[in-house]
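Take this structure first; my questions come after.
Of the protein chains in this complex, one is absent; all others appear in place.
So, subunit A:
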Amino acid sequence: MASSMSPEDDVFDRLKRNVDPKVVQAREDAVRGRVRAQYDRAQRTLAKLIDENSTLPVSISEIRIEGARHTRKGFLEKVVAPALSSRREGSYTLASALEELHGRTNVLHQFGIFHPSISIYLDNTAFSTPTKTDLRALLTVSEMSRFMLKTGTDLGSAEGTGYINGTYRNVFGGAESLNASASVGTRTRSAFDANFQSPIAANPDIIAEAGAYASSRSHKHLASYEEALKGGRLGVKWRSGGDVHEAGFAGVWRQVTGLSEDASVSVRADAGDSVKNALNYTFIRDRRDNPLVPRSGYLYKHSSELAGWAGLGGDVAFARTEIEAQGAAMIPGTSMSVTAGLRGGLLYPLSLGLGDTKTGPKPSRINDRFQLGGPTDVRGFREHGLGGKDGEDSVGGDVYLAGGASILFPLPRLSADKPLRIQAFVNGGRLVGLQGIGGTEAGSGVNVGVANAVRMMTRQLPSIAVGVGVMYAHPVARFELNFCLPIVARQGEGARKGLQFGVGMNYL
């Protein structure tokens, strides 16, 4: 025993001796190098094998998923089972089988419940025949943490908020998620929101959603009131061919309250409670290379809301549609880009109720009308500065159209991939209210009102401003500092001559 101990002592002694760190480093590098070489060789062998056998007929008889502790078996089955040979027509080659398995793991990734590190391991099964290899696939996944709590602060062009946000992922093991958030801020006095989402039929492209919220917001930057909202929504969101569709129903109780001392009669007329029950649909096709500073591609978006129609109930009834289009292109042979955008909206009052309780179309309320103007839509005018004003209150309008074009070029001696640009723009817009709604003549009043509004918009010049400035695209928002000159303005509109600063995600 003693003799056998001595070499071990030697080993310890040797280890205890101070070793030159360079030597250790070199040794470790050598080991790492050998492992990497082995791995590379294995990869090359695998690639060669796959390459040589890409046309090899195979079948997949078993898919096993490991590491999905909180995810339902039935849910995973719906996602991966279509890859099984027994579930498909036609047969696999090795290449197409691998492609299919990669496709399935990509779907798994899209649910956002697994870390993006799913590995695939293939093995022969006992059912292999000399002419056909039968495979068993093992997918090793690792689930993301189910609870996430986030707090933070946001700063906008005129608003600061602090928030806390909690997410519970994969609630029932089918990639459902529950999200709750609370925030307080300067304009948003308080806001609570709870939202439940679930993919339908284990398809990450179709998501059902249910939510409830309560908020209290100050609108005093545009008109002398605050608004308290309590509402719920139910909806479906789906993606097809790169387009996003959203459809749903929303009910909300609005309370226009907290009026300023000097609130105008227009605001006082709309103070109090109203309930809006509405069906809504939104379509978004975004083919821009970058939504903040697009240099190619286009965006088309429209959203429609049908409130109080037929049996929907509530206190307001109208159809409200908004359309937005934007296109961008590089000027060939230069590093300059041109962006042009157009937005428009119409609020069309409808009759409320059914049968005996039916009442004719009523004029819109201040909290349903459109607002226009400001650094992110019509630059050179104050935020919500366009359209009619009652005293200091921007009352908004029922019909609007706004358009703009910008040319952006890199700063001298700065490369084009820096997020700084000089821009020159011209933009304009027009926001008008419908006239003669809710008068004694029922029904026809709305169409006449809309026709007159459209005539007003086409016969007169819109409010127009031009300017130059600097734009900086931060990953979360686009900052602009522009020198603006209003060319055409209406008397009461908040035309803003000189410097204007803007922060936003969605510019005209």
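As a convention for this text, a contact is a pair of C-beta atoms (placed from the backbone, for glycine too) under 8 Å apart; a residue touches a chain by one contact, two chains touch by 3 or more; residues count from 1.
Just so we're on the same page, contacts and distances are computed from a predicted model.
Chemist: Would you kindly match the missing chain to its UniProt protein name, picking from "Exosome complex component RRP41", "Novel protein similar to vertebrate urocortin 3 (Stresscopin) (UCN3)", "Protein HGH1 homolog" or "Mitochondrial outer membrane protein"?
Modeler: "Mitochondrial outer membrane protein"
Chemist: Based on the whole complex, identify which of A:55, A:186 or A:460 touches the chain you can't see.
Modeler: Missing-chain contact among the listed residues: A:460.
Chemist: Of A:191, A:278, A:328 or A:366, which sits in contact with the chain we cannot see?
Modeler: Answering carefully, the residue with contact to the hidden chain is A:366.
Chemist: Of the residues listed, A:57, A:166, A:410 or A:438, which one is in contact with the missing chain?
Modeler: Residue touching the absent chain, from the options given: A:438.
Chemist: Just to verify: which one of A:275, A:292 or A:336 makes contact with the chain not shown?
Modeler: Touches the omitted chain: A:275.
Chemist: Mind pulling the subunit A residues that touch the left-out chain?
Modeler: Its contact residues with the unshown chain are 251, 253, 255-257, 259, 261-263, 265-266, 268-275, 277, 313-315, 362-366, 369, 387-390, 395-398, 432-438, 449, 456, 460-461, 463, 485-493, 495, 497.
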